[in-house]
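Here it is, the structure in full.
Missing here is one protein chain; the remaining ones are kept as they sit in the complex.
Then we have chain A:
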Amino acid sequence: MNAIEIRHVKKAFGKTEILTDIDMIVQKQTIFGLLGPSGAGKTTLVKMIAGIQNPTAGSIIVNQTMMPSFAMMEKIGYMAQSDALYSELSALENLDFFASLYGLKGKKKKERIHAVLEIVNLADHAKKTVSSYSGGMKRRLSLAAALLHEPEILILDEPTVGIDPVLRASIWRELRCLRQNGTTILVTTHVMDEAEKCDQLAMMREGRLISTGTPEDLKDGSKTLEEAFLYFGGASNEN
């Protein structure tokens, strides 16, 4: 089953073309990595999947629904690259706000807030205002906000930047657990060793998809993903 289908998507801002003919499929219940340097167009692509931006040409279909769609946005969890939190408010109040936006209320809301705080290991700091949080804590709270409504599709834009290795490992454990329960996860990253943890990878460079497959497939012939990236990136330049 396809969770996300991207068909000949093009995105341009004015005359600047950001994405050129992106065509890819993300299967249900996988952790799909979008790997590429900054400026490759990863964020633009995930924003279109999340429904915030519209493609200039082509179509994006999430769970058989053409994006953008309000009905589908209710089932997507999105964690932006920058921490979009209200620094005057406490972690609890931030989560309460986002939970209400997704229509959670009463006991269910309380349960979910408690659950996501446990997942990102912030339960002890829930009452502190976000302005007193460290960068890594804010990152974790952003992730918690994206998990609140138990989304079918989870889109994480550079989720583990500034998070220490121990916690990063625990977040990856949690992502695998979510996948087990049926969630499809799309992660962008520019870190190669993180990309290796994904089930499927798409390598992007300068607005183009240069290669897709499992990390093992992509590494075929090269020792590391980095080498593979250089190989595919170089090959596309020669064309």
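Points worth noting:
The criterion applied here is as follows: contacts are C-beta pairs under 8 Å (C-beta built on N, C-alpha and C of every residue); 3 or more make two chains touch, one makes a residue touch a chain; residues count from 1.
Here, contacts and distances are computed from a predicted model.
In the listed set "ABC transporter permease", "Multifunctional fusion protein", "Membrane protein insertase YidC" or "LemA family protein", the entry agreeing with the UniProt name of the missing subunit chain is "ABC transporter permease".
Touching the chain that is not shown, out of A:Phe32, A:Tyr78 or A:Tyr133: A:Tyr78 (per the contact rule at the top). Considering the full assembly, A:Leu101 is the residue among A:Ala57, A:Leu101, A:Ala169 or A:Leu230 that touches the omitted chain. Note that of A:Pro68, A:Gly136 or A:Gly213, the residue touching the chain absent from this view is A:Pro68.
Among the residues A:Gly51, A:Pro159, A:Gly207 or A:Gly233, only A:Gly51 touches the chain that is left out of the figure. By the touch definition given at the top, chain A reaches the unshown chain through residues 47, 50-54, 68-71, 73-74, 76, 78, 80, 82-89, 93, 97-98, 100-103, 129, 145.
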